[in-house]
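Encoded as structure tokens, the structure appears first; notes follow it.
Here the complex is missing one protein chain, while the rest keep their positions.
Here is chain A:
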Amino acid sequence: MPSSTALTRRPIDRRASYWLYLLPLAAGFIIVVAAPFVMNVYTSLFHWKGGQAPMRWAGLENYIALFSDDTFWRSFQNTLAMIVAITVVPTIIGILLAALLFDYLGRRFGDKAIAVLRATYYVPQILPIAVAGFIWAWILDTQNGSINLALKGLGIMSPPDWLGNPDIAIYAVMLMLIWLQIGYPVVIFMSALQRVDPELYEAAELDGAGWWRRFQAITIPQIRPEIFVVVLTATIAALKVFAPILILTGGGPEESTTVPSYYAYRNFFELSRVGYGSTIATVMSIVIFVVATVMLVWQHRENRKELS
């Protein structure tokens, strides 16, 4: 799509003709994202079994039903657990590991050793989630799981039923997600640390600041923008978690590990309640947009405060 030279010569159209370059993506966006999303919202206003079945107007009935749906609230509560497992814990461990590798070990044991360690932490991130799910379902298995066999080897004769006990399953899922996630903050924070001026650390050391003090006073404030990015992207990922639940627990036992995306999936493809599934998906989207907007606005304000 060459932009015509005739257009570039006319000053009024100068900016406008750039729209041609945006056109392919814009068209694709309408077909793949905007239209489907609008249809999803529309469907959420109907009782519908999907396919050729008749669509019965429901108005806001699905939304009202959602409010008193225990499973939905349960799934929402589990989302908080997902945020802990994907955002909170990996970010904290990630900062500590990154600082340990970069600032502490890097100076003493060389870059190569550090690069290998970092790569090892990161591998779960590039793994197909289906594969990761299978491995963990098997590791956590009650009878033949490696964890329980190891525990038995240590003399614990009745190890926990990781994925079968409704009180424990969510923690087992969280464990897997922490493992999956950790590499991401480590890599981001390590690269963030590279742009910190070493003189800051030198000056602090001159003043007699120990490692922990330097960590608090230099490392954390210096990599704040990256911490923000990690928290934002991880939180959105936590609100969307699906595959690990499908593969590890199927939402069970007794719905103890159901998350909104999995609950929507069940309504769509197992319970034939497409209208209701669309309602869940719409509410999920709204929550994600609101959370993201609040976080972005908040970050914007923080940045301003720092400048003034």
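FYI, a contact is a pair of C-beta atoms (placed from the backbone, for glycine too) under 8 Å apart; a residue touches a chain by one contact, two chains touch by 3 or more; residues count from 1.
Convention: contacts and distances are computed from a predicted model.
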For the chain that is missing from this picture, which UniProt protein name fits: "Cation:proton antiporter", "Carbohydrate ABC transporter membrane protein 2 (CUT1 family)", "Phosphate-binding protein PstS" or "Heterodisulfide reductase subunit D-like protein"? "Carbohydrate ABC transporter membrane protein 2 (CUT1 family)"
Options A:Phe29, A:Trp73 or A:Trp298, residue touching the unrepresented chain: A:Phe29
Full-complex touch with the removed chain, picking from A:Ala58, A:Ile95, A:Ile139 or A:Ile218, is A:Ile139
By the document's definition of touch, the residue of A:Leu45, A:Val173 or A:Ala281 touching the omitted chain is A:Ala281
Contact residues on chain A toward the hidden chain run 1-5, 8, 15-22, 24-26, 28-29, 31-33, 35-37, 39-40, 43, 50, 97, 100-101, 104-111, 113, 116-124, 126-132, 134-136, 138-139, 144-146, 149-150, 153, 179, 182-184, 187-188, 191-192, 198, 201-202, 205-206, 225-226, 229-230, 233, 236, 239-240, 242-243, 247, 260-261, 264-265, 268-269, 274, 277-278, 280-282, 284-285, 288-289, 292
